[in-house]
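Report on one structure; see the data block that follows.
With one protein chain withheld, the remaining protein chains of the complex are depicted in position.
Letters are used for the chains, namely A and B, taken in the order the chains are written, and counting of residues starts over at 1 for each.
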Amino acid sequence: MIAVRQSTLLRSLAIVVAAALILLLLSGELSAYRQLQLAEGTYFFAVLAGLTMLIGLSGQVSLGHGAFLCVGAYTVSLLIADEGWALAPAIAAAVVVSCLIGLPVGAAASRLRGPYLAGATLAFAVGLPALGDKFPSLFDGENGLTINPPAVPSWLGANFSLEHWQAWIGCVGGLIVLFVLLNLYRSGLGRSFRAVRDDEIAAALCGLRVGRMQTLAFVISAGCAGLGGGIYAAVLNLATPSAFSLTLSLSLLTGAVVGGLGSLTGAVWGAALLVLLPNWSNDIAHSLSLSGNVSDNLPQAIYGVVLIVVMLAWPSGLQGGVRALVGSARARWGGNGGNEAKRIESPEGGGEK
Amino acid sequence: MTKFIDLTLNGISTGAIYAAVALALCLIWRATRIVNFAQGAMLMITTYIASAVINSTGSYVIGLVVALAAGLVLGAVIERVVIRPVENAPPLNAVIVALGLYTFLIAFAGMIWGATPRAFPAAFSIRGYEIGGTRVLFAPNDTFIVLVVVAVALGLAVLFRATPLGLQMRAAAFKPEVAQLLGVRVGRMFTLGWALAALTGAIAGILVAPSIFLAPNNFDPILISGFVAAVLGGLDSPPGAVLGGLILGLALSYVSGYEGSALAPLAALVILVLVLMVRPGGLFSATAERRV
Partner (left out) sequence: MLLTRSAPAMLEVEHVRTEYGAVKALDGVSLNVERGSVTAVLGANGAGKTTLLRTISGLVRPTAGNVVLDGEDITRRPVEEIVRRGLAHVPEGRGVIGELTVEENLRLGGLFRRRESASPDEIYELFPRLIERRSQPASRLSGGERQMLSIGRALVARPRVLLLDEPSLGLAPRLVAQIMAMVRNLADTLGLAILLVEQNARSALSVANRGVVLNLGRVVADQAPEELAADERLRHAYLGF
């Protein structure tokens, strides 16, 4: 069931290699500021990809994924700052820790449905950062943990900037997540997730262990978020409780929804939104000379409106909108009576980049 | 011993607030099968409005009345404009819309009133009663809180059980299509449900504001607690909501009193998880956990 066909592996590999090449070229052309934004985008992509998989592919909901991002960031920070680990093993450990924490959470979540699941994960999002205050010696309370920026390896030459390196780190992390999820989507496991999503009772009657599938999906998505948290720590070099607030978890949800639930390409859109929107809204606020209060709250106000409008107008998000456009264009050219365009496709996470 | 009595009385008073919020959530759930995650933000807005009116008119009562009216209008408008389109959609859509509403309302409040916390007047004295020479942690204002919430709960119970309007609302909630075929204006019943819920929330907001101060994010713990209380009682059960509020109020009071208040949100989370593990549909839920 976890086995993946060779053709799928090759296909995913091809996509990842192509993406890697594009990113390699792209990252060289960007300014330092943009490189940092690219790095930001990669950690958002990592957590959004996991979240969109959880919601779209396995049919569960989590309003608390910011907490796993937090876990990943803190794990890496602790290991590097206190234990002197190198970056790569620290990030690997972050993934493991997130998965371990995701296990009981996912097991609990698998017993809940609908609003009860949403509310429990919401409480988790609010409750977990409070732990940071509760154990100040370990987590250094509100100040959080800081680490030194990752050292640029010498073989890249003296001119290779820190930001460029951080962008590369992020890209590698993002590509790993992409590879794993691309394979997941096309594997037997992915089909099992979909079966459970669509009809639990029917799936159980076919012999699928519903609870286990749902827990596994949660664990995988927690791992992706943990990886994202590791990248976060490598890029921002700081982890504080207040950074992982409920607001962050809701922003993540916005990103997943706007991109299109279940769609990996959608996760790219969502990551772009989360990186670019705060800056845009600040620019708008400045150009309109809005007061401090208004400009401070503008990004959130926009997120809120975007969430509502997208849900009302395009429930399948940007990627769904793109698919519908492509579908209707194809239908018009193919002369199939145009009925194909009206069918709403369930998000399949088509992994084309 | 006095500490225990103090904490118990305090728990009853805070429990009444949670019960009110839980009732609001329960109303909306029963009416439209949606958990209104924006409830806390909505009651935050109506409380700000009350504050503005009280400051400009100097009268608590006028502020209260305006806030209640604002609640009715806010609830009705939100249902009609934002919620109606997702009432028949998959439940996740409504959850996301509610969260979007929450995000927007918090930001909106921040834009208009800023983030600096403000004081909000209490209706009655907050100095505890003197019983036998000691001052207990229960004041005339707390009596007011408990009485108001009890009155609201009873009022809603009478509305639903004993009036034709309540009958229509229940029918619309349970089987909208059948209710339509019996002549019930189902859309209006949904709007009314949201309006009443917002009214109840507005009351809760005004009652709790004096102790938590007024700031956009200060009502979030109230929402979480209200949600936990509603879940404890089972989202379908108004008496459950009240009981759940009471239980939670007492539990959190004891935790805060004996272990420190920082632990309270965590305690709420633990209680929520424990209850849901045993009864995934809430304590009073009609159906037991789904097993296949």
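One rule holds for everything that comes next: contacts are C-beta pairs under 8 Å (C-beta built on N, C-alpha and C of every residue); 3 or more make two chains touch, one makes a residue touch a chain.
Keep in mind it's a predicted model, so treat the numbers as computed, not measured.
K.L.:
Looking beyond the chains shown, say which of B:89, B:167 or B:277 touches the absent one.
P.N.:
B:167
K.L.:
Over the whole complex, note the residues of subunit B touching the chain we left out.
P.N.:
Counting over the whole complex, subunit B touches the hidden chain at residues 164, 167-168, 170-171, 174-175, 177-185.
Simple rule for what comes next: only the chains that are shown with their structure count from here on.
K.L.:
With chain centres defined as C-alpha means, what is the inter-centre distance between subunit A and subunit B in Å?
P.N.:
Those two chain centres are 32 Å apart.
K.L.:
Where on subunit B is subunit A touching in the complex?
P.N.:
Within the complex, subunit B touches subunit A at residues 29, 34-35, 37, 82, 85-86, 89, 91-93, 95-97, 99-108, 110-115, 220-221, 224, 227-228, 231, 235, 262-263, 265-266, 268-269, 272-273, 276-277, 280-282, 289-290, 292.
K.L.:
Can you list the subunit A residues touching subunit B in their complex?
P.N.:
It is residues 55, 61, 63, 108, 111-116, 118-120, 122-124, 126-127, 130-131, 133-134, 200-201, 204-205, 210, 246-247, 250, 253-254, 257, 261, 293-294, 296-301, 303-308, 311-312, 315 of subunit A that touch subunit B.
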